[in-house]
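Only one protein chain is missing from this complex, and each of the others stays in its spot.
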Amino acid sequence: MPTRLKVAVLGATGYSGLELTRILLRHPQVEKPVLLKRSADSGIGATNLADIFPALSGNGGYPLQSLSWQSLKKQGVELLFLATPHEVSRALVPEAVEQGIRVIDLSGAWRLKQEQHRAIYGFKDEDSVTAADLTEKAVYGLPELHSDKIPNAMVIANPGCYATTVILGLAPLLLAGLADRDKGIIADSKSGVSGAGKEPTSRTHFVSVADNLSAYGVFTHRHLGEIAEQLHLSTSEITFTPHLLPIPRGILSTIYVQLKQPASPERIEKVYRDFYKGKKFVRVFQTPKLPEIQFSLHTNYCDLGFCLAPDGQRLVIVSCEDNLIKGAAGQAVQNMNLMYGFAEEQGLL
Amino acid sequence: MPTRLKVAVLGATGYSGLELTRILLRHPQVEKPVLLKRSADSGIGATNLADIFPALSGNGGYPLQSLSWQSLKKQGVELLFLATPHEVSRALVPEAVEQGIRVIDLSGAWRLKQEQHRAIYGFKDEDSVTAADLTEKAVYGLPELHSDKIPNAMVIANPGCYATTVILGLAPLLLAGLADRDKGIIADSKSGVSGAGKEPTSRTHFVSVADNLSAYGVFTHRHLGEIAEQLHLSTSEITFTPHLLPIPRGILSTIYVQLKQPASPERIEKVYRDFYKGKKFVRVFQTPKLPEIQFSLHTNYCDLGFCLAPDGQRLVIVSCEDNLIKGAAGQAVQNMNLMYGFAEEQGLL
Amino acid sequence: MPTRLKVAVLGATGYSGLELTRILLRHPQVEKPVLLKRSADSGIGATNLADIFPALSGNGGYPLQSLSWQSLKKQGVELLFLATPHEVSRALVPEAVEQGIRVIDLSGAWRLKQEQHRAIYGFKDEDSVTAADLTEKAVYGLPELHSDKIPNAMVIANPGCYATTVILGLAPLLLAGLADRDKGIIADSKSGVSGAGKEPTSRTHFVSVADNLSAYGVFTHRHLGEIAEQLHLSTSEITFTPHLLPIPRGILSTIYVQLKQPASPERIEKVYRDFYKGKKFVRVFQTPKLPEIQFSLHTNYCDLGFCLAPDGQRLVIVSCEDNLIKGAAGQAVQNMNLMYGFAEEQGLL
Partner (left out) sequence: MPTRLKVAVLGATGYSGLELTRILLRHPQVEKPVLLKRSADSGIGATNLADIFPALSGNGGYPLQSLSWQSLKKQGVELLFLATPHEVSRALVPEAVEQGIRVIDLSGAWRLKQEQHRAIYGFKDEDSVTAADLTEKAVYGLPELHSDKIPNAMVIANPGCYATTVILGLAPLLLAGLADRDKGIIADSKSGVSGAGKEPTSRTHFVSVADNLSAYGVFTHRHLGEIAEQLHLSTSEITFTPHLLPIPRGILSTIYVQLKQPASPERIEKVYRDFYKGKKFVRVFQTPKLPEIQFSLHTNYCDLGFCLAPDGQRLVIVSCEDNLIKGAAGQAVQNMNLMYGFAEEQGLL
């Protein structure tokens, strides 16, 4: 039996981190992951992940270690997953790289190449030479677009949850040059509450969310930067409006594009099918069928469907995923699979 | 004490009809309404509304009568509310008018003037001379737009729930000529399940709706016609996408418009405030505050808020209401208040 | 027109306080209430209740004052509602009484006569002479049981939400001496999340509550004391288990009693109907119909129904209410109505 990959997860106490831990525990080519906690993590006193998530009870437990590079090296950890706030990731990734440990970072810390977009996170280019260098080298880990660069990346910037639905929904069309960008592109996205994180706030209080829907971060949400960069759009060519849904998980993005020339539904469907040919985790629905959030929950799929107006020019694309899986932990494992030459769907079906 | 108005409700066994009954029961200028049932109504054997809705128990009951024009006349009913399917309303309104009974119809049967839009309901112009005549005379009962014609109307076509949010959200801007209609207008609407009616279907099953979100009726939803007519748009100038939310009631519409010229948020806010000055049931939120569905639940308000892009040209309008109140029963009572010279907010605060 | 009662509400920024404010604003015999805030209230900087609850927007606003006895006296406030934590109520009620202001306290501070039960709140008898005296004089404000003492009370201890359902569900049976207390009585109660208060905690986070149900406070919940006192039971004769439901509001208590002698359903129904004769806010359902949470939402009703086993001895009683209305704000107004000689249902239908 071949040696299994040794990985560590920092931030397993959050929603994405928990999901990641669950997937890794079932992955046949990975050792039981080393689980790390930060002092600032919720449940600070906990020494076992099952104390924080009783859903993990009863299998001998999942001890939490404090982060120590020396200890990680000693345990033979080759790959570190960071499910941490972006400030933490910004600080830790250079350290990990110095130790020769590869990183898949689930935060927004390393996703953006353009300074104007990074500004929204408060990062400045002059932070450090290392940071500038890593910003350059980090690979945006969207396997359907960058499977060429992911295998050899030292640092993977795992995409944002909203961004994944919008980019996968638009890429085929934009790369084929079909969209009339002058008319403006709109992504109206709706997400379950786990996307807002585990921190209890008045906004995540059950009574605030239940029986409700609210828009937020219009024109200012951080994912706008990565959407624009990956799709080669300016931020005035795309309008992105996130909404908070009264469900625990799942994203549906309704995307509006106008085509330069009238097209047939068959033509559009072919563009999508050709683009995602061989991509296991994008499912293109046959028009007029549309994906719904439920269809992709607890899976690593991003589901795409579309409707074309009778005029053949106005196109509505519906893109769905589980924000904790394809939008976070599942995509991270998909990246790991590519980095280590495992089958892309290993541990994800 | 002055004589109170005598009204009847057909279809009290549905969601809008129940809400309407509740409002009328509390209205100080209206007699306890005559409640009518059709043989096709759910709970066909029921002789009391409390048998169908136990929430109405304990106050002596609400007997259901079968519809009889003779009996209505004898009881002195002056106004009939129809909370019935559009085919039923299409058949009954001419009969009521012939009897000299005014009608507020909550269905889509009489909302549309243009034949192309009516076609979606399967109505043909040659149905009957009466129908053609009534189609002409029926007043679209959106009090914020048509308070001049409502008082004397014989037939009020009460607006659709989605349509109310979209029309009220766009009217000030379009009438001021600020919108660049060539760029296309988008209304991305999300509704609670009561909007889909009380009929149990696989689509309204709890397990299908909970933890889900789905788009439907893209480019084909019936409310598109009234939105276009009321806003003087062609159906290719506006794209309307309804979605089914996992909540019992409430609508949020996110509306996207591009302006002909860059404007300031103050300018936009003034346009809205001026337009709705003195209109008690539209609340304009001060930018950057946005309405949420919860804020208008169980009220007759339509709440409006907006965000303007840094470029001053892309405008996102958020419009919320309770689909059963401002989107149906409350608006019907608001129309009744105007028809009979009662204070517009009577029974609605 | 007669002078209206002048009241104040401290704690309008919480869920019960908001509901109370809404009811008082519609009450025909009460002036627009004076709204008071404490420095510790959430939304501390807010000067208007509409800033905290945008649902209250658009009617000129609801200014928040800081508590000052002098100012209250000057404004002619005769009655103070406290929707505050019990420690705060314990401190403020003696002050209010000293000022000659009557109090309806929605907390648990003054509900308990027996020292053993008060201990659970950490109150000691020797706190102060005044406290001991007020503990004695405070009237437990359950109008269906104590309508004789409420009218003249200086201090009303408004009942707990769970307690209201359990006491009203059991009182007729226990007072008639039908229950076999030796076999043990069980109240299995389920409440919506607003009962847990507005404070954001990991327990009230949407993701913790949604798609979940949990039991808590088994054998230790504070409401056990008032249930036992009001029903003249020892705490070993009744087992009370609260659960947290994934809904914003509403309580259903399933209560299990064994009868000393077999009885017929008719006999049991008669006991309940006789006991609640003339009580407007208790609805007794005809067996085998059972109340559901939805039936009493947004009303001041406590709904009761029951099932009797084929053996005629095991009885299951189902008791439902809206925890924010009959379980808090509505009941408080019902008490006010009795204290000031208004019709009991004034403002509550």
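Chains here go by letter, A, B and C, matching the order in which they are written, and residues are numbered from 1 within each.
In this text, contacts are C-beta pairs under 8 Å (C-beta built on N, C-alpha and C of every residue); 3 or more make two chains touch, one makes a residue touch a chain.
Since the structure is predicted, the reported quantities are computational estimates derived from the model, not experimental observations.
> Which of these touches the unseen chain: A:256, A:295 or A:342?
A:295
> Taking the entire complex into account, which one of B:48, B:204 or B:236 touches the absent chain?
Answering carefully, the residue with contact to the hidden chain is B:204.
> Looking at the whole complex, which of C:5, C:131, C:174 or C:293 touches the chain that is not displayed?
C:293
> From the listed residues C:258, C:300 or C:334, report the one that touches the chain absent from this view.
Residue touching the chain left out of view: C:258.
> State which residues belonging to subunit C touch the missing partner chain.
183-184, 186, 188, 190, 208, 210-216, 218-219, 236, 239, 241, 243, 245-250, 252, 254, 256, 258, 290, 292-294, 297, 307, 309-311, 314, 316, 318
> Since one chain has been left out of the picture, which residues of subunit A touch it in the full complex?
Residues in contact with the chain left out: 26, 54-55, 57-58, 211, 283, 285, 289, 291-292, 294-299, 301, 303, 349.
> Touching residues of subunit B against the unshown chain: what are they?
Answer for subunit B: residues 15, 42, 193-194, 198, 200-202, 204-211, 246-248 touch the chain left out.
Assume only the chains that are shown with their structure count from here on.
> What chain is the most remote from subunit A, judged by the mean position of CA atoms in each chain?
C
> With chain centres taken as the means of their Cα atoms, state the distance from subunit A to subunit B in Å.
40
> Centroid from C-alpha atoms only, then distance subunit A to subunit C, rounded to Å. What do you get?
46
> How big is the gap, in whole Å, between where the Cα atoms of subunit B centre and where those of subunit C centre?
37
> Which subunit A residues reach two or more other chains?
208, 210-211, 246-248
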